[in-house]
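One protein chain is absent from this view; the other protein chains keep their places.
Per-chain residue numbering starts at 1, and chain names A, B and C are given in the order in which the chains are listed.
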Amino acid sequence: MPPTSVSSPAPPASLADLHATMALIRAFETRVSTLYRDGDIPGFVHTSLGQEAVAAGVCAALEHDDYLTTTHRGHGHVLAKGADLDGMMAELFGRAAGLCRGKGGSMHVADPSVGILGANAIVGAGIPLAVGAGLSSKLLRQGRVAVAFFGEGAVNQGAFHEAANLAAIWDLPVILLCEDNRYAEFTDSTKMTRVASVCERAAAYGIWARDVYGNDVAAVHAITREAVERCRAGQGPALIEAATYRWHGHYEGDDQPYKPDAEADEWRTDRDPLVVAEAALVAEGGVTAAELSAVRARATERVDRAVAAARAAAVPAEQEAFQHVFVD
Amino acid sequence: MPPTSVSSPAPPASLADLHATMALIRAFETRVSTLYRDGDIPGFVHTSLGQEAVAAGVCAALEHDDYLTTTHRGHGHVLAKGADLDGMMAELFGRAAGLCRGKGGSMHVADPSVGILGANAIVGAGIPLAVGAGLSSKLLRQGRVAVAFFGEGAVNQGAFHEAANLAAIWDLPVILLCEDNRYAEFTDSTKMTRVASVCERAAAYGIWARDVYGNDVAAVHAITREAVERCRAGQGPALIEAATYRWHGHYEGDDQPYKPDAEADEWRTDRDPLVVAEAALVAEGGVTAAELSAVRARATERVDRAVAAARAAAVPAEQEAFQHVFVD
Amino acid sequence: MSSSTDAPPLRYSGAINQGIADAMEADDRVVLIGIDVGAGGGIFTVTRGLHERFGPARVLDTPISEMGFVGAAVGAAMTGLRPIVEIMFMDFIGVCLDAIMNQAAKLHYMSSGALEIPIVFRTQTGAGRAAGAQHSQSLEAMLAHIPGLKVVLPATVTDAHDLLVAAVEDPNPVVYVENRRLYAMKGGSDVDPLPLGKARVARAGDDVTVVTWGQMLRESLTAADRAGVSVEVIDLRSLVPLDLDTVLRSAQRTGRVLVVHEAVQDFGAGAEIAARVGEELFDVLRVPVKRLGAPSVPMPFSPDLEQAIMPQAGAITAACEQLVREG
Partner (left out) sequence: MSSSTDAPPLRYSGAINQGIADAMEADDRVVLIGIDVGAGGGIFTVTRGLHERFGPARVLDTPISEMGFVGAAVGAAMTGLRPIVEIMFMDFIGVCLDAIMNQAAKLHYMSSGALEIPIVFRTQTGAGRAAGAQHSQSLEAMLAHIPGLKVVLPATVTDAHDLLVAAVEDPNPVVYVENRRLYAMKGGSDVDPLPLGKARVARAGDDVTVVTWGQMLRESLTAADRAGVSVEVIDLRSLVPLDLDTVLRSAQRTGRVLVVHEAVQDFGAGAEIAARVGEELFDVLRVPVKRLGAPSVPMPFSPDLEQAIMPQAGAITAACEQLVREG
């Protein structure tokens, strides 16, 4: 098959825009954390606090209709990809106004109108799904890229291995986006493999692979743009390994006795991706610290409004439980 | 855990002994092929004709009680490991005198009395089982090595990936023995991966890996001895990739339209592992071509006797079907 | 299905092939994915010729990576393709159940309809060929238990074709279960077409209703012919949807029901049917609903043992006659 015709890539996102996206995710996750603690949000919740740069940098390199699959820790990806904030929040509350009418929840948010094929609560399961989306894109000449977000822990799942190989031999426009936040649940992931990086593992599939410092949003964005371009040019899959850090516990409520204090502190201060981006923005000039605070404040306000709306929203009617088992 | 105390390794097997084992496998598989064609053996049968050097070379490097798991194409491995020839043949016939009383068959021969934990009809499934055997060996200080035989096609199964990684991080005495016979069913396996060798994939797990020409029985034997020594010394797992060739179809009855004639011819003549070994033995001196023919003839006689015994053996009594669902 | 009516396929396996071809002809988005389904034509030759006819972009050979390619097929179904993905032996759901159970069956629901998964999981089963315990299982009960999956099991040549086409046209995940002992069966115009979800009265009778599917239909028809009582045989065709009405209508008349399946009886699909019929027709049944399935043992390799534990025509005949003796 000839490669899909390549439209000239969109210009890179500005750091200010990337920062704004990160600020929104930060505000969202911060709020979700307290809402969960207070019993307002049911179920399991896994926040991506500290990892905002990966979501923002990657998704800003994607088009509206590019595909995305993600994991239990997917709020940031979904927001950055363009899902409706109010719909997201209402979904976490389990309300009828939620993106999935309350039937998906935090771990299963989906919004195909912006390419989001769903968060997934089975570790690794989103990777083959993204490969399938890449297959559709290629065979139906959709010109879309499919991104699979997953954690470094998921690399030990057979699904990663099989799907990576498939993407390679079928030359699919798929980006395997490994967000290495060092931990898988309570486990230090470095103890679960003998090799130092996921990129080394990509060599087993002959896949183009790059690592990037995942808390540098501009770097994440740039490398993703490169991968996207490769995909759109029909050069096959890419793997990106973004080194970052999970601030909170595996799930909200986990108080993380297994993390060294110094490590956690460093990542929450000097390495805070928002702080890093803000320093760069101020250094670049043209924007003040106060303006950046205002960006954060606006994000918080938007989230506040989303929370208020979610609270006010109706719970799903009982009959909703019986709908959508099958397409009629 | 301290490594298990290492007994000094047995001396290498002589080429003559390796040849004799190969001759037995050759005679067995040749006979099985015609028996299957004639309807004497039921079910699916996958012969290892052309691959005898791998079975013979590897198993001669193992002790009687070392563990082994194998695949649908496991007759050679099982014979070389020391399973009773008559019991094997009777099993393929589905007789009560079979190693598994006729309940396992060609794809499920097991004989734990010589460490054989079973052939397996699920591609890749034997690999985690061998890793578990390696775990028992390590934790219970059994001093045994566990060998998992599998084909190059199985490397694309998640089970391979997950098990290889486990063997690595747990430092287990496990040998991943990949028999690369070029084809997986009707598929040229080189089309199912972008990388040239399985050894490259072993790097993804940080496992010591070597490739070897699988039709040179002495070379296979030597490299396996090295791997076994590493295992017994507590140095963790090894992967060996043995390049060989499947003479017959995937299963008996497959007439292989997908293979280039020249390729098949070359492997069946100049590269025939028995011919190669016989040439070396004659060149070494001390043995004549006639003596080697006699070795082959004796193997054929043993197989003939096994066939006669299997034919004469009783079919299992009906109640046998209801036994061994559970240990009572 | 013009191409199929022109030249009615003669055998069950050819009918499947024709069904796939018709579906691919009718809709460009239909693709076939699996191990050796392409150039090799399938290990049972069922997909022979499709690769040549539709090309490698629509008939995709895969590595031995069920979790990967079945999952990819699900992802493809969500994004515009309509995959038919082959799971070579039903036993291999052991290595790809997640994609079927946790992904395909649930994503439409979890997304409240935003995602649709028009996919067909083609698989085959069928003991009686000494394939051993890992290649002989009939596991339809496990799949029927999963909300969001349809499960169809063609027992005739007509249905081998029609249910395949219907499964592809269905906007939902459908498990399509072939029985390899039927591959060589001739048929053609054996029965009238019926939509997916309707059971077929395969043979009329008055004394006993036999409810069955797959290869056991043939066995049951043989048994019915031999029986000293009048046996009605119902080919269920699909477990999900379950056409209980057709079963009840028959049972209402006969007052006696025997459910026959190749799968293990304990916790098998027959239990659901027995439970439902028992509940609905409590006052009508003359004797309790009886089930005939395999005993709860793995399938032994030896053909003698295999025959000893598989449900056979003889046992079906005996069970029918026994039911009439009982009441």
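Here is the rule we use: a residue touches a chain if its C-beta (ideal position, glycine included) is under 8 Å from a C-beta of that chain, and two chains touch if they have at least 3 such contacts.
None of these values were measured; they are calculated from a predicted model.
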item: Touching partners, among the displayed chains, of the absent chain; value: A, B, C
item: Full-complex contact with the absent chain, from B:54, B:89 or B:159; value: B:159
item: Identified contact with the non-displayed chain, of B:89, B:110 or B:155; value: B:110
item: Contacting the left-out chain in the complete assembly, out of C:182, C:199, C:216 or C:269; value: C:269
item: Per the touch definition above, residue among A:50, A:76 or A:153 touching the missing chain; value: A:153
item: Residues of subunit A in contact with the chain not shown; value: 42-44, 94-95, 100, 102-108, 120-124, 153-154, 156-159, 184-187, 191-193, 250-251, 258, 315-316, 318, 320-322, 325
item: Hidden partner interface residues of subunit C, rising order; value: 67, 91-95, 97-102, 105-106, 109-110, 132-134, 139, 141-142, 144-148, 239-240, 242, 263-264, 266-272, 274-275, 278-280, 282, 285, 287-291, 295-298, 300-301
item: Subunit B, residues in touch with the chain not shown (by the definition above); value: 1, 67, 69, 99-104, 108, 110-113, 117-118, 120, 122, 125, 127-137, 139-140, 142, 146, 158-159, 161-163, 165-166, 169-170, 320, 323-327
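The criterion applied here is as follows: only the chains that are shown with their structure count from here on.
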item: Result of counting contacting C-beta pairs for B-C and A-C, higher pair; value: A-C
item: Chain of greatest Cα-centre distance to subunit C; value: A
item: Geometric centre distance via CA averages, subunit C-subunit A, whole Å; value: 40
item: Subunit B-subunit C separation of Cα centroids, rounded to whole Å; value: 36
item: Of all residues in subunit B, the ones touching two or more other chains; value: 156-159, 191-193
item: In subunit C, residues with contacts to at least two other chains; value: 62-63, 65-68
